[in-house]
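Only a portion of the chains appears, each positioned as in the full assembly.
In order of appearance the chains are A and B, and numbering begins at 1 in each one.
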């Protein structure tokens, strides 16, 4: 693994716990974790349960005792590491976004496909039981033809203008702001659930242009200093979409929505029913079926913790809910199984590229002030 | 009153009940109701409590015993009747939309202003206690500067493709579909709550192009026949907006959202808090304040039925909720008081024109595939 911060912890935890709850066809051994700061990565190795550590990712990807490289370093480092790992013949699991630009993402996909390794991208939310159940209901045709798709991903950690200038607010490191961080997830779920995008038109804002520079780099909880620096990414980006299947879509990502903490939602309205999901209540899925008896129609709140629901039989009895981190475990389970069994795995770099293409189409539409066809990006 | 269908009933009920619950500075007398079908209007007069009826609106507006004309005939008849009533020196209360085009609406506003009558438009939802409370909280500065405004108005009565071709689906009579019917309300509430629009870009669809022609004209519950006719209005229209104050907005209106019956919502996110309202739970308002103690922050669900809330002291004890029709009573109360006391009344024809301007800007943006400045329409 390359990277050992927030995402490094979440990924490490998945490798650590997956074998306890799932029957894997492989033995998983957490061989080595890699980071530039020796003290930091050594501490992380111990804390997270890795057998060894490296400070040079080039050394890591060339180790013979490693089959799979997990890349969750900052976004601007993804490309180089991924290309190296692929060249070294390792399977690669990369955090999103795949790269900072669509061109880079395409290059990485091509490299991975040519080398024949099993590539994956961390669109973890696909693997929540409620999202899997939504997919199943859609696949079963119970929602019918899709008319409307509405996604939001609302957070509030930047609404305070004194919140410091974190790395995520620097375009060179992060690539973009709420758009790449939050809309990326929404775009991937939309593609997963109802299919590809035809065209988009967007709107973007940076509400607070200068923020205090953190005294020391401690991530989101950094102490503010007297100096300020420029915010170079968007605080919020919303867009309208038309899907290839004719559905209308609206998407909104912001870090300025007070009271919304990790409020990723989707609503899907079709010719036979409707679905609604909210990440802040991730064990639940709301569904509506027009074929219920007329006097008994209403949104059902399904508590997605039954033995018959996806993945849940591996956890606890009904009603004993799971949390954010479990989606990583499910993803890692499926990914490892696909490596061992030679089956297809998605989401992979192809999905990363497709997502990037929509993101860039939105950016272009904002520049032009007009709709942009996704295929033309 | 001109008109005696759904809206005629709602307005009649307001005149009938307002004096029982509010202290008016005038005696309200329900003098006459007017409609072209003699049997229909006679029955309505009796049922709704009007002292007489007319079959010719010209006669009605020239009766000496009438001070106020309420116009809720089909949308394409508004202009002529309103201009006539204004010319006859009557106060005029007109259903929305004011007219089928912006030009017509402007003409009506000008005529009303020149004649000096008190004019009003039926944006009834402004007068719900929860909406009034939202306005008060915003005016008190408790939400701060506005960053995001999100509105939806979702219904599902057209999702069934066999639903017949009602008059609301005929562009010549109704003017437009979900856009003029539903977005109009959302636009007015947005203007009322946070201010005017700068620019918009929209998206529109008609999902079902042909529908059975009703055997007889019985409104929404008409029996379908074998013949079909063309739907000439939009089934759904969504748009992005930028407000003059810099806020970002998203708006969605549809009649194809299964399970949403009268789901008009707004969410407002500002620099100090947030608000959320849902018309299907019209006695409630959700609020979030960032100045609450950090460990105690959360959305409050206010049951807007206390004596301290707007209008509610005139009704029942706390927790004894009110319904859809009460907003009309509040509106009528305020309007009559403004006539008697010579005070300003809003929403009036000016608000009708402003709303129409935004609606048309959206229509133009859809044609162009690009953003349109509202002022330039």
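Following the convention adopted for this analysis, contacts are C-beta pairs under 8 Å (C-beta built on N, C-alpha and C of every residue); 3 or more make two chains touch, one makes a residue touch a chain.
In this text, all values refer to a predicted model and were calculated from it rather than measured experimentally.
Note that 2 identical chains are shown, then give how many the whole complex contains.
Copies present in the complete complex number 4.
Criterion: only the chains that are shown with their structure count from here on.
Could you tell me the distance, in whole angstrom, between the mean C-alpha positions of subunit A and subunit B?
41
Can you check the complex and tell me which residues of subunit B touch subunit A?
Residues 147-148, 150, 152, 154, 159-161, 201-203, 205, 207, 236, 238-240, 242, 246, 248, 250, 252, 254, 256-260, 269-274, 288, 290, 297-299, 368-371.
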